[in-house]
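Please read through the structure below; I'll follow up with questions.
Missing here: one protein chain of the complex. Every other protein chain is in place.
Chain nomenclature is as follows: A, B, C and D, assigned in order of appearance, with residue numbering initiated at 1 for each chain independently.
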Amino acid sequence: MCFTQSFWALLVSGIENGSIYALVALGYTLVYGVLHLINFAHSEVFMSGAFGGLFVVDAVVGGPPSSGLSSAGLIALGTIAGAFFGAVAAFVLERVAYRPLRRRNAPPLAFLISAIGASFFLYNLAGKEFGTNPISVPQIYDEHPWFHLFGAPVLNTYVIIVVVALTMLVALDRVITRTRLGRGIRAVAQDAETASLLGVDIDRVIVTTFVLGGLLGGAGGFLYGMAINVSFNMGFIPGLKAFTAAVLGGIGNVRGAVVGGFLLGIVESLGVSCVSSSWQNTIAFSVLVVVLMFRPTGILGERLGRAA
Amino acid sequence: MTVAAEKQPAVDRDVCIEVSNVTLRFGGVTSLADAGLSLRRGEVLAVIGPNGAGKTSLFNCLTGVYRPQEGNVLYRSRGGREVSLLDRKPHQICRLGVARTFQNIRLFAALTAFENVKIGAEIRQRTGPIGAMLGMPWVRRAERVSDEHAHDLLAFVGVQHRSNIIASALAYGEQRRLEIARALATDPEVLLLDEPAAGTNPAEKRDLESLINRINKELGVTVLLIEHDMRLVMSVAMNVVVLNFGRVIASGTPAEVQGDPAVVEAYLGTPADGGDGDAAPR
Amino acid sequence: MDTKHVVRAAVPLAVGAVLLAGCGGSSSGGGGGTTSSGGKTFTIACQGPLTGDNAALGINICDGAKLAIDQANAKGDLSFKLAYKGVDDQGDPTKAPAAAQSEVGDSNVIAIVGPAFSGATQASEQYFTEANLASVTASATLPTLTDPSNHFTTFFRTVATDSSQGAGAADYIAKVLKATKVYSVNDGSAYGQGLAKELESNLTKDNVSVTKDSVPAGTKQYATEASKIASSGADLVYYSGYYADAGPFAKSLKAAGFKGTFMSDDGTKDPNFVKLAGSSAAEGALLTCPCSDPQSSQAASNFVTDYKAAFNQDAGTYSAEAFDAANTIIAAMKAVSGTITRSAVVTALKSIDYQGITKQVKFQSNGELSSTTVYLYKVKNGTISYLGPIDQLIGG
Amino acid sequence: MLLHVEDVRVAYGGIEALRGVSFDVDEGEIVTLLGANGAGKTTTLRTISGLLRPRAGTISFDGQRIDTVPAHMMVRLGIGHVPEGRRIFPRMSVRENLMMGAYHRGDDTEADADRVFELFPVLLERQGQDGGTLSGGEQQMLAIGRALMGRPRLLLLDEPSMGLAPMIVTRIFDIIREINQQGTTVLLVEQNAAQALRLATRGYVLETGEVVMSDDASKLLADDRIREAYLGEGAA
Partner (left out) sequence: MTTLSAVARRARWWNHARVRRIGAYVFAGIVVALVTGPGGSEGHYSNGLRHGLLAPRVIPFIVGGLVVWAAVELGGRQLYRVRPLVTTVVSGSQRRWQSPVVRLVSYGLLLVVAIVYPMHISEFWRVVAANEIAIYVLLAIGLNVVIGFAGLLDLGYIAFFAIGAYATAYFTGRLPIHAPFTLNPFLVIPLAIGLALISGVILGFPTLRLRGDYLAIVTLGFGEIVYEFAKNQQGITTGSAGVFNIPHFSIHLLDINYDWGLPSLPYYYVSLGFIVVVMFLFSRLENSRVGRAWTAIREDEVAAAATGVATLKYKLMAFAIGASTSGLAGVLFASKVGSITPDAFTLQYSILVLVLVIFGGMGSIAGVALGAAVLTWLPELLRTHVNPQNRFIYFGMLIIIMMIFRPQGLLPSRRRAREIRFAEAGLEGADALGPTPGSGLTS
């Protein structure tokens, strides 16, 4: 029964889920890399991105009918808007909920609680501002299977999500490994004090890291919202999964987050061919526990974060 | 020579810790290379060597923090039991009778001096949480015993007047002595002291010198000492082992070691052959 | 440095604002204490989840009730005034007793619309019974709530229980659609699980093969489940849950190439279902509901437009039932001869016969609706259209 | 006077680590700070480069007060700091480590890198390797090279000989001399007092957070107390 029945279809949907998880997981992992801190409010960044993208797409679609924007343009616009709003949310979050605590050298638990408070705040504020009903993003393209993979239909939505996500993942990897900014982030992650001795403004790097995580998370939020719908509580479950994925891959490790995200998406998807979907979280966490038993720091280890 | 000769070494022939052929590597970096030493019951043995020579790594191998890739560490307790220390956890090693202090003092900073020592004094007690919650008479009895023990040890190291002060508020030298008291409270047969004189002033050093002697003579505790301060080493150690690049390059009485050209070289840093240096594992 | 000041500034501002809001709130909402010239003011409270993950449902319900109250006041034919009070229980039995007690303790509260959730109802109802305070729920469908062992003497509901709907749906599937292989998926909620259980046992009775599955509400990612179903060869999927999940689910089923019938329940019978699923995926979906067609009467279509005008959004799941619940209470209050008291309202409710927009509201002695007809709807051309009562459809 | 430290006090928690330290470093000098572990040498360097805030006293560099300037601005001012334990970035290549040294400029770093490779040819061979895989001596060279990438006027060196073979130590000290001759002022913290004093122009001796002695290096080298306390020659 297991796996055999609809292996390819499940694999496809697993990859699609996985690419969203990976985008969101990167936000957790980047922040963890530089601050060694679980950014509990990242799921709200995801939600902010989805609403931001929705606003912009809605404004354009609902505007002059002959705006001439093609589907691809709208998707790009929404993704960019989502990324932008995600980044803004992450920026504000860092400023309000984290930086004052860093200034006074507060203990890590205080950060955790502050993040939880911020999450409460944003979640409930969104529920109030945007209503508690899920909102569907205007149909900006015609959804249909693009091709079939061993008989399993592959929707154009999936292709779009995976392609956009992979593009962003590769771009981020480039930024981290090739640019001056990326070097600064890695340096702070490995040894913040030495980095500051070399002229790295740690505050700026930390904000930038939040913003980068927000960009990806926000874009992920829009893609997710486009495929499904947008609501104030949409962040919680993907956030939880992405967080798990980040730990699975080795939290603080950028490539680990990507590996963890895809792995979790696929395992979860294939797993429900054996048991009911209602055990998804159980599957996810069982995989996590098994991996941590054998590799206590995740699949790829905490590479960005740990110095030796 | 004269200084050492004055001592009446109460040393048995009995070896209580035998380190043989220990090699410890971190990634590509070798921290200890085929190191070995014998600690005799009742002696004060000093391990000296430049920074990064592997002294602290050696301590960490003895106390279960690191597991060396090769070699063995044998411990013979006074009762004659012989065990390897390699596959034991730090707390088990401590309970076997090998206590230690740390190079960078590691006290429980938010506890008082007295509480710090008391934690050491009660590790072998059998009272559990339920007895403690119910305030059973045997728990109170055990508390009294460890209170007394802790007070005695604070007096022994000379910080009894500071017993209710938070550990981190003590002066540096006091913290050093408090850490020693905490280790002594676990009732060790062997005490490993990691640079106890680091950061202390000359007066404090003299106190420390007599403290180590008293630990050895009055309490009958065997001492293994890592130290930089040559004068302290010369005055308290009966034997000295010199480490450099994780290798033992000399051993013997202080006087013998001091005359050894290899030691002079290692310390004074005159050029010598020898491979590239090794990183001190962080 | 300056970020700390955001917060530092926010404190006095927020405190001030809370105070202002508090004053404002009590002057408008809590004005029930005063006797105005038109007569005494009574409060009808609405209890449900107004915050948290389930807030959408609670707000749908309480807005429905609020609309009924506002309209009754505006009509001006009452000998008393009505006030509305929203009480948040987060849909959680832990919080429900406090919420219930806050209503019991407020002497202006004359009756309750709600509680919204079965668990919360179970935890609250004993307080209402003790205070002889009527509660008319529009959404708690757990059959055992009216179990005589509970002794909930002031409990009424304007919604049919899971059992009647499950049986009706199963009959239709077996006898009219003649499906042989049914995939029954629930949302893991008390409602979904309860309905699915009724459906499944009735289907098994009719010798239809059923595969059960459950996808927790709020998952939103149905691609996996959909592929599983598409390759299972089922010819019908019945979803027990709410539109917020049914929409994406139907969408994913179509995407995964599922060719069979999509069928769902009253929680899905909501215009948003079509929106969320997309009109092509929703097309042809069958929906069962123990509610008659709101479009069929003038009152019902007025409700739809009035609701939209009042709250800037479409009436959602159970909004109409809650509207009926509130109006039933108001009708009962009108029917009271003499002083309107809590117990008088309970008594009046027991013999009420009120034509609501969803159904004829008339209670059995245990508080259940007298008529348990289940109706069928179908999505046609992007709108949910009425097919008729299921027993007639089967018979005819 | 390039660096002027006056009556600087630093405390961690309740404990005073520096109790009024004063000293000067002139342009072109090599000045060494000697002292036992815990005497406050590293604390002094960390305070100068802005990692710690003094609770009292002033630090000026080239006539400007710098005791409130954040650490990351120091390299812009021309202060390079090679921290204790080298602290190279283990997961970055040698080349990236060097580029980090010129982080604040962000412009073309080729010329500076060439200069470093000239001083330390071994780094050129290893430029693609991860910093963590280098030997201790190479790591020290990398750490110094990385600081030089920032074109410092004043170089703070914290225990460059720690854990290194004598031959390597000598090499490193030779290079320090060469760097100094090329025009960089050096403030050196060392435990290897003999070699440090042979290299330095002047020296200060710290004990429990205070300067207890200061003189020309050659005089300190000849001083009995110094020989006894720091050169391990007293009991000989």
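Miscellaneous remarks
Everything that follows uses one rule, which is that a contact is a pair of C-beta atoms (placed from the backbone, for glycine too) under 8 Å apart; a residue touches a chain by one contact, two chains touch by 3 or more.
All of these numbers come straight from a predicted model, not from anything done at the bench.
Checked against the full complex, the candidates B:Leu107, B:Leu178, B:Ile215 or B:Val263 give a single residue touching the omitted chain, namely B:Leu107. Here the missing chain is touched by one residue of B:Ser20, B:Asn72, B:Ser168 or B:Asn213, and it is B:Ser168. Screening A:Ile80, A:Ile113 or A:Val175 for touch with the missing chain picks out A:Ile113. Across the interface with the omitted chain, chain B contributes residues 63-65, 89-91, 94-95, 99-100, 102, 106-111, 115, 118-120, 122-125, 127-129, 132-135, 139, 142-143, 146, 166, 168, 182-183, 186.
Residues touching the missing chain, restricted to chain A, are 32, 34-38, 51, 54-55, 96-98, 100-102, 104-114, 116-125, 127-135, 192-193, 196, 201-203, 206, 240, 243-244, 247, 251, 276, 278-279, 281-282, 284-286, 288-289, 292-293, 296-297 (touch as defined at the top).
By the touch definition given at the top, chain C reaches the unshown chain through residues 1-14, 16-18, 20-22, 25-26, 50-52, 55, 59, 86-88, 91-98, 100-102, 104-105, 118-119, 122-123, 126-127, 130, 142, 144, 149-150, 188-190, 192-194, 197, 214, 216, 272, 308, 311-314.
Convention: only the chains that are shown with their structure count from here on.
Each chain's centre was taken as the mean of its CA atoms, and the one lying most distant from chain B is C. Centres computed as Cα averages put chain C at a distance of 73 Å from chain D.
For chain D, residues touching at least two other chains, in rising order: 132. For chain B, residues touching at least two other chains, in rising order: 27, 282. Residues of chain D touching chain A in their complex: 49-51, 70-76, 81, 83, 87, 89-92, 96, 99-101, 103-104, 106, 132, 146-147, 150.
Residues 180, 183-184, 186-187, 190-191, 193-202, 303-304, 307-308 of chain A are the ones that touch chain D when the two sit in their complex. Of all the residues in chain C, the ones that touch chain A in their complex are 1, 3-4, 6-7, 51, 53, 55-56, 59-60, 188, 212-216, 218-221, 223-228, 230-232, 244, 247-248, 251, 255-257, 272, 275-276, 278, 313, 316.
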